[in-house]
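Everything on this sheet refers to the single structure shown next.
Shown here: the complex without one of its protein chains, the others still in place.
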Amino acid sequence: MGAEREPERGAERVVVGDKRKLRLATASLAGCFGCHMSLLDIDERLFELVERVDFDRSPLTDIKHCGACDIGLIEGGICNAENVHVLREFRSHCKVLIAVGACAVNGGLPAQRNHLDLGQCLQEIYLTAPDIVGGKIPNDPELPLPLDKVHPIHEIVRIDYFIPGCPPSGDAIWKFLTDLLDGRTPRLGHPLLHFD
Amino acid sequence: MSEECFDAEELEELLRPVVERHNGEPLQLVQILREAQEVVGYLPAALLTATARALKLPRAQVEGVAGFYSFFHLTPPGRYRVLFSDNITDRMLGSGELLDRLCNKLWVERRKLSEDGLVSVDTTSCTGMCDQGPALLVNGQPLTRLSGERIDRISELIRAQLPLGDWPAEYFRVEDNIRRRDTLLSAEWPAGEALRAAIARGSEAMLAEMKLSNLRGRGGAGFTTAIKWESARRAACHTEADAQAGARYVICNADEGEPGTFKDRVLLSSYPDLVFDGLSVAGFTIGARKGLIYLRGEYAYLLPALRENLERRRRSGLLGRAVGGEVGLDFEIDIHLGAGAYVCGEETALLESLEGKRGIPRIRPPFPVTAGYRGQPTVVNNVETLCKAALIAIRGGAWFAGLGTKQSTGSKLLSISGDVEMPGIYEYPFGVSVEQVLQDCGAGNAQAVQVSGPSGVCLAMHEFSRSIAFEDVPTAGAFMVFGSHRDMFEVARNFAHFFKHESCGFCTPCRVGTSLVANCMDKIGKGLGTQYEINQIFKIHRLLHAASHCGLGQAACNPLFDTLQKFRPAYERRLCSLDFEPAFDLDQALAAARQMTGRDDPAAHFGFAARLPGVAS
């Protein structure tokens, strides 16, 4: 059913014909790194990708904070304070931000804790579980505090595109990125589009 | 009423007379549940089981009906159930503060039953007392003209557990507040005059007068009444035997749920004979032997007087067998009470409710005129429409057609409330300008008028020269005035929540969409909205308008759309300049974790500083 999609929330298009190499960054928030594995799963096409884009913060580099980028790929939802900071950093540095995978798109598996009370969870895990004596809820300021609920990333910042799947296949990610890089409206049809 | 635990046998005992009163008729389920609740105080699970058994209905169906209506309680609501009318006009008169005050005095949290099971305090959709608000219902009885003093006194009365009958009668006084009379409100015919006139004309001729009058429905849609009557009169009943038995129905829509509307209340309390006459005339004209009045639950206080009046009519031969002395002309009128659901004003949802079901609008076609109550040809008319029909029976269609404008004949009752000196009922010939009305009711500094309630239209100052008529600004009667000091965003937000609360939930767009827009409005209200939310509202508006199953969903975003068009600054003032913000408070989302870990360091918070990347992390 030929669906003409408006990009989400007035997404910016990546400038086509720009001879400059585009910069791409990725991050994993509350996810399982499965989506990153999928990205690496594009196999030999990775070489083609490296031809076309420079990697900023990503599994392929050692960069801690992302700099000005054209494309940001985010895996995972928002479950703690640090996730929010990283996401916001990405949003402010990336022209186009893409949610990758079920967790980023709708909270995914981690969000299935949302009907539980966080206080009670912490209590049970650290204080009252049967094998615990003199337990203590970790309170090191270095540790990010968990949010009361897990959220998909589009509830925190503006997201331009979504690649659903748990994880999306390497083919889906490749199709999406090449559409984008070539200046087409990225589309996933059967069977690339799936939620599981 | 009380909250004791009943055992199943006891409940069956209590239920039996109620079921008997209704002959064990499943179509009476809503009435039976209402009456059973009066006896028991609420509808415990075992009572639903007993009701299902007595009526031979699936239990789940009974529970489904009980769960649909706001005034049915599956858990104890307290011996005193206080419901503040939550129309914007009540809010403007300070109902919010009064509610908080009562909660404080009674040591209860809103929406929660007090620990001793004595009282609960909550809000309810407009109770139709906008001309004498702020108003509330206590155990279904309306209290008007609330003030801080009265609230304090009420809290004492509740704490002293004084029965409602011993409360000051003054508190319960409901005024008519008729400010301008025209042909309808100055009518002074004795009971039965219109019916006798119709009988004298004969049903054919009566229908001809209706056609001549060009009367259009006063309930909102403005459908030509004669066409409705004629279709129902012509439509085939299920069987020939049904037709012989006069198995057609006329129904008086007295649900009056549109916030800001209260003219039917006044007609029912001070012109009941005109209403009953109109209903009888309609019945006579289409060949119905039964008329039903669907009275909104909020107006239950009118029931005793209405029933008494029906008794009187029966004694004087205006009801029952051989009405008006005509052998073979039989007509009965029953009153059904609603139980708190605005959607039941929609005529097909009303029919479902009359048949004892959840008030879900039906699929149309077929329309009620061919398949209505019990599947038989049925006319549904608004209270005011029927009063007009009574006048037409007496004075003729030509006379009526000479009033008002060509396309909008006759007069219209307006229920005027809000920022005016003299709120109340104003009757005008159709065609009157908004300006004129504003002048008459003493609206000095109006910036906007919401005509026909939240589902109607919001007029800004530059539109005040328009006129009240089907061909220009149609209305079901509500006329809420907002002075220049009012915040039109808050007006729209109140309406958004009204629709969210009243959506029947049948169709996807309205069920979810009304919640989504209410959330958008709350987000904007908290200062977290951006242009993004405004776009969302427009998008949802287009969808609801196109795809909703009934008029409720189709109109649900009208007030937002109108105010966004005409009062954009009221929204823009609240928008933040960022391109997107979360709808929830991030710092608050960490509160549970802070409490559990005992942390309070900067990284345990979100604030303005944390918004700048790298600062707080």
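Chains here go by letter, A and B, matching the order in which they are written, and residues are numbered from 1 within each.
To be clear about the criterion, a residue touches a chain if its C-beta (ideal position, glycine included) is under 8 Å from a C-beta of that chain, and two chains touch if they have at least 3 such contacts.
Quick note on the criterion: contacts and distances are computed from a predicted model.
Matching "ATP-binding cassette domain-containing protein", "NAD-reducing hydrogenase HoxS subunit gamma", "Transport permease protein" or "Thioredoxin reductase" against the UniProt entry of the left-out chain gives the name "NAD-reducing hydrogenase HoxS subunit gamma".
Within the full complex, the residue among B:L14, B:L27 or B:A45 touching the omitted chain is B:A45.
When the missing chain is restored to the complex, the residue among B:S503, B:T530, B:N558 or B:T597 that touches it is B:S503.
Interface residues of chain B facing the missing partner chain: 45-46, 48-49, 58-61, 63-64, 66-70, 341, 358, 363, 365, 500-509, 511-516, 519, 539-540, 542-543, 546-549, 583. Touching the omitted chain from chain A are residues 1-5, 8, 99, 102, 105-109, 111-112, 114-115, 149, 151-152, 154-155, 159, 161-164, 166, 187-191, 193-196.
The definition used in the following text is that only the chains that are shown with their structure count from here on.
Remark: chain A and chain B have CA centroids separated by 47 Å (rounded to whole angstrom). Those residues of chain B lying in contact with chain A across their complex are 532, 579-580, 582-584, 586, 589-599, 601, 603-604, 606, 610-611, 613-614, 616-617.
By the touch criterion given at the top, residues 9, 65, 81-82, 84-85, 88-89, 92-93, 117-119, 122-123, 137-139, 141, 144-149, 151, 155-158 of chain A touch chain B in their complex.
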